[in-house]
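Contents: one structure, followed by commentary.
Omission of a single protein chain aside, the complex is shown with its protein chains in their original locations.
Letters are used for the chains, namely A, B and C, taken in the order the chains are written, and counting of residues starts over at 1 for each.
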Amino acid sequence: MAELKTLNHHYKDMWVFPDAEDLAGLPAKATSLGKTRLLLWVTLILTVLGVVGFVMRASADGLSNYEPWGYYMAAFSFVFMVTAPAPLVSVAFRLIRSHWRRPLTRIAEIFALVGIVNFVLYIPLMLMIPEIANPNEIGHHSLDIRRTLWIQVPWGAPHFWETAAMFSLPLMSCLILLLSSTPDMSASIQYVTGAKKKLYIFLAGYWKGSKRQWLVMQAAIGALGGLYFLTLPFVQFLISTDLGMSLIAGWKDSIFPAIYTLMGFQTSLAAILIVLYVFRKWGGYERFIGASPFWSASKILLGLSLLWIYHMFAFFITFWYGRMEVEQNILNYLFVDSWFWIFILNALGSWLIPFGILVWNPVRRADWGAPLAGVFVLFGALMFNVRTFVGAFNAGREQIYDISITVVPPAVAPDIWDLFMLIGVIGLAGLVYLIGLKIFPVMNIWEIKEGAMYQKMGRLFRGNYLVLAKPE
Amino acid sequence: MVVKIEHKWGMVVDLDKCTGCQGCVVACQAENNLPINTKDLFMQKRAFEWIRIERYWEGDFPNVKARYLPVMCQHCGNAPCEPVCPVYATYHNDQGLNVQVYNRCVGTRYCINNCTYQVRFFNFWEPTWPERLQNQLNPDVTVRTRGITEKCTFCVQRIRRAEITVERRERTKLNDKTMAARNFMPACVQACPTNALMFGDQNNKEDKIHGYFEELHGHDGHSDSRGYRILEEIGTDPSVIYLKKVDQFKMEHSESHG
Amino acid sequence: MGAVACDVFEDELKVQSPVALPEDLVKGKENWYATLCRTGPSSEGVVVRVIEGRAKKIQGNPNYPTNLGAQGVWSDLGLQQLYHPDRLSNPLRLNGEKASGRFDSITWGRALDEVSKALESRDGAVAMISPPMRGHSAVIADEFIKAFGGKRIEFESLDLKTYRSAIKNIFGQDIQPHYDIGNAEYVLSFGADFLSTWVSPTQWQVGYGEFRDSEHSHRGIMTHVDSRFSVTASNADRWIPITPGQEGKLALSIAYVIIEEQLYPSGVDVNSLTSGQGLSSLAAYSPENIGNQLGAPEHVLGAHSVPELIRTVAREFASHRPAIAIGGGTAGASTNGLFNLEAIYLLNHLVGSVGKEGGVILNPESPVKNLKATSNAHTLSDLEELIRDIKSSKIKMLIMNNVNPVYGSPDWIGLEAVLNSDDIYLVSIDSFMNETNQYADMILPDRNFIEDWGNDVPEPAAGYQTIGIQQPIVNPLSDMDPRSSSDVLLSLAQDLGKDGNMPWKSLEDALKGMSDELFELNRGSVSGSTKQEFWSNLLRQGGWWDKSAVGQDRSNISGLISKVIDKDKEPRLSGDGDFYLVPFLHNSLLDGRNGDMPWAQGTPDPITSVAWQTWIEINDKVANERGIREGDVIEVKSGASSITGIAFVSPAQPPSVISVPLGQGRTKGSAYATDRLDGESANVLDIIENNKIEGTEGLAWAATTVSITNTGESLRIAKFEGDYESREVGFTEGEELIKTTSPGDHDH
Partner (left out) sequence: MQEGRILPPEQINKDLLNSIMSTPKWYWPAVGICSFIVLIAATVVAYMINKGLGITGLNRPVMWGFFITNFVFWIGISHAGVMLSAILRLAKAEWRRPASRAAEVLTIFSLMTAMTMPIIHTGRPWRSLYWFFPYDFARGIFPNIRSPLVWDPSAILTYLTSSVLFVFIALIPDFAILRDNTTGLKKIIYTKLAMGWQGNARQWKLQIVAGILLSALILPVFVSVHSIVSWDFGMAVSVKAWHSTVFAPYFVVGAVHSGVSAVIFVLILLRQAYGWHDYIRREHVEALCRLLIVVSTGWFYYFVMEIIFGIYGREADEVAIRTLQFTIYPWNYIMIIFIVTTYFLPIFLWSRKVWRRNLLIVSIACISVNIGMWLERYILFIPGQINKQVFTFTWANYTPSLFEGIIVLGTFALVTLLLLLFSKVMPLIPLYDIKEGDILKTEVQIGRRTVPATFRED
């Protein structure tokens, strides 16, 4: 009881009850996104710049040699890292039935559409992956087969398998999005007009809301979510090794894919929270989006930032302690010498600043805390991708078949086309996401309604408290 | 504090000369009070050989070779065994030797695990000698007790005696010739009938082995000289150079006829 | 001798590093004394480290001609022999009937009395068995036996008689030659394990070191023909497996090629060699004719057929001069052994490398008149004759001088039986109890070479006159009372007034006499203005030698080839089963004489890394077919009897050969030699069939065939190697342990 006494002074900020007419108005509101023309134009222009950059780079260097494409890879990896896990975030929190997820699930799921962008962006990279079997004869300390996760070289490795895996992701995530938004679309058919109406009728016309349909829908989402949960780390693993680690000879680091996956969840949670904040602040959704998502998510962000440094340290000490030449070279290249400053920025963004912000209870409880940290997290992630993948792409094509890099290459700065591609890729992602927001209901209406059912104010001793029901 | 290394001892092993005769092994056991290698020790895989001759098969009958590889402590310049000892029982002395302090050792055996060359040995049992045989024990070498780790010392006791007699008393420079003349070479080197083992001071121009180390440090690891160090890639920087075995006739591994 | 700990200066005790290593503090004063080491197959010059009256270490004597500071695996064993817990300390008199094992220890006085009584009563019927001896101990032994009118047999398990006779027939002298491997360009050896156990391995290993030196000279090439994968074979550039007994044919075939293709140098008089018949005399031995009889596999190192192989080897042998052909071991151990060896050594004449640098160096006579430069070679047949004499009570008293023939000879000669009878009085002079001594009426503890005087004319010497000297370096421990065997014999002779030809008080006395003799010669390595000074310098140097006094070639080559060919007979085999049995000397135990020393037992065999046990080498494919795995206890059965040992599956063993080391299977002696489970230790001599070598009557120990059966039980094999097949597994060059390169790259 005393636990409550100590904490009950702030309960009222935590959840705002959408009352009856709020809920009634929600479908209409959720399907009509406010004025976004400006944003659309901006992202469009960025995209065009990106295309220009890509064309210039391709015409200059062609697609055969991967080395000049480092920044493109970094941009791709960044967008992939941020967007791919987003649908999983919603599925995961739905799985553990945390109430605060309800406002953000749809926002998260719409990121699924960006998965298509990821796939398209991946195609040229897939063409660049160098041969796995060593074409030239084995020298003093070079290997017959490059250090990759492909123990032998099976048919189509790595290109075919990776493409297949990359393709399966948007497939599943878009299905999840479609399924979970079906009830809302059917609920909001009468509020939309024109093509959108046709689309809604086409997509959600069949929805009766029968018990069976609900069960099937939730079961399907669960199953797809599970499948996605199994596939995503694998794809992240493929990308982080085949396009990153395996290009730096001697970098044998079993924790790197884990770090990549970890940052995936960190960044996509950050992105979701930022969007959520935008909706709450300027989208007029404060009646639906309480502070509690920010508070709960901020704890997770805090934990993730700590996990990041923990994993990094686990990697660092293992490489540093042994004083083996191989590992020293890797450390020098990616951490100490060439990419030192980028690494510092990366560490600040992914760990120190978010940690410094979110370690304070009031900040965590405030709705701006987590999104603010999220901005830095995204920046840190960008730095991480630049450091790792630009680094990997420029670690010396001639020594990738060796057991270790013997010379530590310098860091490479982006040229103008690289920058174009960088912003272009991000712009494209943003554009697609905006379109997604315009098409689908931005709020998960049925979950919010459900949520409203599950809580009420209850009286305990001398105070009013929130009562949360956990359906078993 | 930085100590100026006057002597940096090193060894050169000519694999082309080693006949695997085990002379060095016995000499080492006699010099360094190694426990008697009983039958049980062999069966338990706990036999002591500070220097051991490894025999590697190559090919099949009739085109078969037995390659001999003498392995002793490589006295690594960057020894993996040193940092992991919790009690500083093993450390690097100012002559480039990797030394073991028996009375500090508590026997965690971490150093043995972390030794790349597997030249560290653990006293699982209390080493014992019949009373009469104890007359033979070398007073310059500690008799190890149960539960501690031991390993090749490059016969540091002989080096010490050499310093005392040659350097302090006679005020002459210590080099491989002055040492060899007075039986101050490590027991294995002194014993080797084919001179497959050479010992000396890496820092001393006139020593026979000096050239090999010069050569090795000169180039990036692969030149036409025969010198190489085993498992060099790990970066342990050993003080033992091996000279490649010379194969007079090409041996085709693929086809092995009975 | 020796000094005390207070001898250490203070500055030497200063702790250098923050942590004082125990090794930082060196105690006592060390002294090194020169002497001869007697634990190896031949004597070596060594220096012994002494601290405070105790011998601590034995090392090669850098000046001694034969081993030049090198030492073999056995050199240090002397120390353990010296301080062995089971070493006999006092004279032992048999108490009760023979072989009861009950001895009571008595004083030397009473012991000598009894022995001299026995000598008196059995005068004229006294025989002595000893290992091959040279130097004054041999002289004394001989004179002693002469005085008491019997005979002395120099006994070796695997005797060198055949080798010696071959040498005599080919090079015209008894004294063993030295093979100058160091300066040779090509070594062609047949069956002789000269890098491990054969005759004088340390000396030849030193040569091998120079032979392989590609830094300063041209790297020599070595081809080894052997019926098993010996240590020497493993070090050769090319190993040619061959059926035991066919070595001679191969050698003659090589000779054929050399003559046919006229590869011999100009100096060689082929006409007289072939007594004018030229190639025709060898026609039968053309590679094409005999190629398929040798049992050598096709495709040895790139050769496509045996004839091609023979021609390649012949060309190499003849073109890389100086070249040496060495034969011994198994090559001389089949019934046609003499023929084989002669045919092999013949090749040296054919390439003109006799008496030349880098060839066969003939050794001179000894500088001292009554010292022979060679030892008499006796064989098993001589021992058998002795046994007959004992049976016919022609011999009533037997003196065993540091020898163990009961263990070292096959059971079927029945030595054990005659020794076990009361009508022979057996005196053993030895340091340890063993199979022979157990039948002794009196055991007299001998001194170890570190405690005893002695000298030796090394055989083979390094090509010039050499005399090694052995001096007592430490006193026996207080609780021990051994006496020098020679002194014992001397005093016995003196008691009975039969020391007419032995005008010496003691062995030391005899050595002093020799020293004076050498002093008179006024040449050689030892300097000294007075006899006394000469004597002490002699002791300090550990010997006397004169590089200028070399031997010369006395060989008469006319018609040599035809003489050899006349001896050619197919080797006779006996036994049962389809494997050739090839016994061999153990790397450190040799023929078992070092079996009591834990170091010798605990030293892994170079090839198999097995210690303490008898292993049986089987080809891996054969083992697979027969379902034999390493560690299985195998029964090896010849016609005579059978032994069991532990299987060692080797990829290098010829499929038709089973080879077993000597040295194990001791039944009496110190625990180190005898405490074995049944199955893991056996004496291979017990299953050797009774075949004699034609012409020398030596035991043809490689003429036995055996069958093997898996007893089904299996033991843990005591080997240093791990539990996995030891082959290189590295993927990259960096992971390669033993890197190889081809010759020429580094020739200077």
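Basically, a residue touches a chain if its C-beta (ideal position, glycine included) is under 8 Å from a C-beta of that chain, and two chains touch if they have at least 3 such contacts.
Bear in mind that the values here come from a model prediction, so they are computed numbers and not experimental data.
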Omitted chain touches shown chains A, B, C
Touch with the missing chain holds, among B:Met72, B:Cys115, B:Cys152 or B:Val166, for B:Cys115
Touching the hidden chain, out of B:Cys24, B:Cys73, B:Val99 or B:Ile234, is B:Ile234
Contacting the left-out chain: of B:Glu6, B:Glu126, B:Glu170 or B:Glu214, that is B:Glu126
Subunit C positions in touch with the non-displayed chain are 18-19, 721-731, 735, 737
It is residues of subunit B that touch the chain not shown, namely 44-47, 54-56, 69, 71, 80, 83-88, 104-110, 112-118, 121-126, 146-149, 231, 234
Even though one chain is not shown, subunit A touches it at residues 1-8, 10-11, 14-15, 100, 143, 145, 147-149, 151, 233, 237, 241, 252-258, 292, 295-296, 299, 310-311, 314-315, 317-319, 321-324, 403, 453-456, 458, 460, 465-472
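Operating definition for what follows: only the chains that are shown with their structure count from here on.
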Farthest CA centroid from subunit A: chain C
Using C-alpha atoms only, the most centrally placed chain is B
CA centroids of subunit A and subunit B: separation to the nearest Å works out as 56
Cα centroid separation, subunit B vs subunit C, in Å, comes to 29
Between the Cα centroids of subunit A and subunit C the separation in whole angstrom comes to 80
Each of the following residues of subunit B touches two or more other chains, namely 222, 233
Within subunit A, the set of residues that touch 2 or more other chains is 140-141, 403
The answer for subunit A against subunit B in the complex is residues 140-141, 321-326, 328, 403-404, 406
Contacts from subunit B onto subunit C in the complex sit at residues 14-17, 19-23, 25-27, 29-31, 36-39, 41-43, 45, 47, 49, 52-69, 88, 91, 93-94, 99, 101-104, 130-142, 153, 156-157, 160-161, 164, 168, 180-181, 183, 187, 190-196, 222, 224-226, 228, 230-233, 242, 244-252, 255, 257-258
In their shared complex, subunit C is touched by residues of subunit A numbered 138, 140-144, 403
